[in-house]
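For this depiction, one protein chain was excluded, whereas all remaining protein chains were kept in their positions.
All chains are identified by letter, namely A, B and C, in their written order; residue positions are counted from 1 within each chain.
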Amino acid sequence: MGSRREVEIRVGDRALAAQIDEDGTVVVDGRAFAVTRLDEGLYLVRDTDRQWRIAVAGTPEDVWLSVDGHAIRVEMGTRGRARARHTMSGLETSAPMPATVIKVLVEPGSSVRVGETLVMLEAMKMELPIRAPRDGVVRAVTCRAGELVQPGVNLVELE
Amino acid sequence: MGSRREVEIRVGDRALAAQIDEDGTVVVDGRAFAVTRLDEGLYLVRDTDRQWRIAVAGTPEDVWLSVDGHAIRVEMGTRGRARARHTMSGLETSAPMPATVIKVLVEPGSSVRVGETLVMLEAMKMELPIRAPRDGVVRAVTCRAGELVQPGVNLVELE
Amino acid sequence: MIKRLLIANRGEIAVRIICACRELGIETVAVYSAADRLAPHVSAADRAIHIGAAPPAESYLNVDRLISAARESRADAVHPGYGFLSERAAFARACEDAGLVFVGPPASVLARMGSKIGARVLMQRAGVPIVPGERPSDQSLEAIRTAVVRVGLPALLKPAAGGGGIGMKTLRDSSEIDDSVERARREALAAFGDGTLYVERLVERPRHIEIQVFADTHGNIVHLFERECSIQRRHQKTIEETPSVALTPALRAQMGEAAINAARAAQYINAGTVEFLLEGTGDNAQFYFLEMNTRLQVEHPITESVTGVDLVNAQLRVASGDRLPWRQTELVQRGHAIECRIYAEDPHQNFLPQAGTLLMYQEPKGPGVRVDSGVIEGADVSVYYDPLLAKLVVWAETRDAAIARAVAALREYVILRVRANLAFLGAILHHPRFISGAIDTRFLEDEIESLRSGLLADDVPLAALAAAAFHNGGESRAPTERTAPKGAADPFVTLGAWRG
Partner (left out) sequence: MIKRLLIANRGEIAVRIICACRELGIETVAVYSAADRLAPHVSAADRAIHIGAAPPAESYLNVDRLISAARESRADAVHPGYGFLSERAAFARACEDAGLVFVGPPASVLARMGSKIGARVLMQRAGVPIVPGERPSDQSLEAIRTAVVRVGLPALLKPAAGGGGIGMKTLRDSSEIDDSVERARREALAAFGDGTLYVERLVERPRHIEIQVFADTHGNIVHLFERECSIQRRHQKTIEETPSVALTPALRAQMGEAAINAARAAQYINAGTVEFLLEGTGDNAQFYFLEMNTRLQVEHPITESVTGVDLVNAQLRVASGDRLPWRQTELVQRGHAIECRIYAEDPHQNFLPQAGTLLMYQEPKGPGVRVDSGVIEGADVSVYYDPLLAKLVVWAETRDAAIARAVAALREYVILRVRANLAFLGAILHHPRFISGAIDTRFLEDEIESLRSGLLADDVPLAALAAAAFHNGGESRAPTERTAPKGAADPFVTLGAWRG
C-alpha cells in the first residue's frame, strides 16, 4: 500500500475521495479508472466501457481540467486535512486587483522577514509592492515578471 | 564577461565560433544576432534587417534545428576542446542496429563495472545487451524503455 | 505588386495577413506594443518593429509612429486590418501622403462612408432601401403626428442631431405620440441644443445580414453573397454563418444588387461590407441599409469558405492595381460555413473580459476546420485589447453538418485558466432556435438564461477527476482556502446541453 495515495478532490460544493495507485489505477468516489499519460498534461482515462481524453494543468490548489471543451477548476488535498488546514492559510500574498508583475524579488528557499517586499506589481500606472505577511522561507513563486495576475491567487507561497 | 560563453558549432565539415551573452546577444562567425525564447524550443532570432523563427531540440552533442522546413543536425562544444576530446570518446554505448529499448538498468549517478549491462535492447526478436566499456559513473541516460533507437547514438554517457 | 507590407494591427488578423503575404512573396513587417513583444503576429513576420507602450493610443492607434515604422522598414504598403485605425480617413490619408499604398479604400471613401447621416443620404439617392423615415420641415406636433401616420406604427422618434439613443422614444400606439414628442424634444434640446425630431419606422426583431462586396480600380464590382450575423450581444457578434436560412434566391439577388449599388455610389475600392437589417421572411422580406464597413470584416473567413476565394490575397492584388480575379457569374456559394468567436470572457460575470496567462491552449483540427488565432499556450492575454482569442471557422456540405462539426471542434478545444466562452458557444449551437434558424438580433438577449443554465458542477465526469488526481498524485499538500481567479465554486460546465 506504500504506492497508494489518498486525496480529496473539491469540485464546486462537493468533496470526493480518490485513491491513486502508481500503476495508474485511480478510484474516484468508489469508481475505478485506468489513467495513462499521453503527453504533457494530457491523459487517457479508461473504464470498462469507454475512454476520455482529459487535459489537466495547474497546481493542487488550483487544478484546471478540460473535458469535451469545458474548463473546470478543482482543488486537490490530502484527505480529511483540507478543512483543518485551509483556515490557517489565506490570500496573504495575492494581488489586490488585476496587475502586471514588474519584478520578483525572492526565489524558492529565500528567507524573508515580515514586511519585506516579495513581488512588485504595477496596475493603473501605480507600483504595488506585495510584502511578506510574516517571517518565513519561500516555498514557491507562482508568478513571473511580465505576467498579468488576477486577485485571488497567492503570488508567493511561504512555508 | 562572466555571463559570456564561447562555444564551437560544428555543422557539416565546418566549425564556427559563437559567443553567447545572457541577454540573448549571440555572435556567430562574427555576425551578431538577438535571440529571444518564444516557447519551449522555439526562438526568434533578429539581426538589424530581418528575423527568423527557429525550432531547436536535442542535447549539445546532437542538436537538431528546423529552419524554413529544413531539419539540420549540428554539434555544440567548448571552443578548441572539441578536437582534443573527441578522439577519447566514441560510440561506446550505441545500438548496433535500429532496436527497441527493453529495459534501462542504470540511472544517472550509478557506478558501473566494465562489462555490466547498462541497457537491454531488442531487435529482430533478439535481445541485445549494451555493456559498460569500462568502469565509471553514469553521467546521463539518453534513452528510455519502449523507445526505438538508431545506431550512432550513445544510449548511456559515462563520466 | 506590393513588395513589403507593414501590418498596422495585431492578433489573429495580423497573422492572417502575414499568411497571405507569404504566399504572394510579399515581405512582412509587423508592429508591436510592449505587451505584444512575443506575440504570434510578431514572430510570424519577416521583421518586427516596436511602436510603443501597451495602451492602444500609444501604439496601434499612433499614426505618426506607424508611418515612421513603415518608413524605417522601407515598406511600400500598409494593411490596417480591422478595428484600430482601419476606418480612419486620417490614417489612410497619412499613408497616401507618405507614398504608401493603403490596402483598403481611398481616404475620401472612408470619410464619405464614415458619416452615418451622409452615408444614409447617399444610399437613398442611389436607390438603396433605407429604413423609412421623415424629418418634417414643419416641426409642429400636428406635422409630426401626420409624419408618424405616414411612416406607420410602431415607429421611433429620434433627435435629428442626436446619437447614442438619447431622447429616442418608441411609439406603439397613436395615443403615445403627444407625450413622447414633448419628452423627446425636451431631452434633445438639453443634450444637443437642437429639438428637431426625426420619425423612423421601428424595425422589430430584425436579422443582421451583411453583403460582402469587392471593387477594383478598373470599375469592376462584385458581391460575394451574405453573412448572417444576428447572433450578437450589444453589437458584438458571437456566431456568424453563411448562407443565411432567411434568404430566398430572389431576395439574395436583390440584396446583392443593392450592395453593389451602394458600393458604386460610394465610389468604393477594395473589400467592403454593406450591412442591412432584414425584416420578415420569404421573397417579400424587407431589407434596409444600416451602414457600410469600409474594411475587411472579422468574419470574412466564412465567405472565403463558401465561395472558395481568398479575400486577403485579393485585397493585396487589387491594392497593387490588379483587376478583380472573379466575375460575378463565377461566384457561387457551396456548402455552409459557421464562425464561432472565441472570446476571453466570462459568460457568468456579464461577459467580463478576462486576462491572464493561458496555462494550456490547444486548438482543434480536422477536415473543414480552420482556426485563425493570435495566441499560443503560455501567452498572456492582455487587458488592453479586444478579448478575441481566435476564430473557429468550420465548413461542411450542409448547415446541419456544419453545426455538428463546430460542436465537435469546440469539444476538442482546450483553454485553461483564462476563462473563455467555449461552453457558451456550444450552448448556442445546441439551442433549438439556433438549430431551426429562427434567430434575430435579440436571440442572445432573449435566451441568455437558458444558454447559461445547466452549468452544473455535479455533472463533471468522475473520469475527468481521475485524470486531475493522477496529474497531481505526486503531491499530498493540503489545499489552501482559495477562490478561483474570478469567483470560486462555479465550475464552468454545461454538460447537460452538450450531451444532446
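One rule holds in what follows: a residue touches a chain if its C-beta (ideal position, glycine included) is under 8 Å from a C-beta of that chain, and two chains touch if they have at least 3 such contacts.
This is a predicted model, so every value here is computed, not measured.
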Neighbouring shown chains of the undisplayed chain, as defined at the top: A, B, C
Full-complex contact with the absent chain, from C:113, C:151 or C:309: C:309
Name, in rising order, the residues on chain C that touch the hidden chain in the full complex. 16, 19-20, 22-25, 301, 304, 308-310, 313, 325, 334-335, 363, 365-368, 370-372, 396-397, 401, 404-405, 408
Contacts of chain A with the missing chain: which residues? 36, 38-39, 42, 44, 46, 49-51, 53
Pick out the residues on chain B that sit against the missing chain. 5, 7-14, 16, 18, 20, 24, 26, 28-29, 31, 33, 35, 37, 41, 43, 45, 47, 52, 54-78, 81-82, 84-87, 89-91, 98, 146-154
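By our rule, only the chains that are shown with their structure count from here on.
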What's the chain with its C-alpha centre farthest out from chain B? C
Euclidean distance of C-alpha centroids - chain B vs chain C, Å: 49
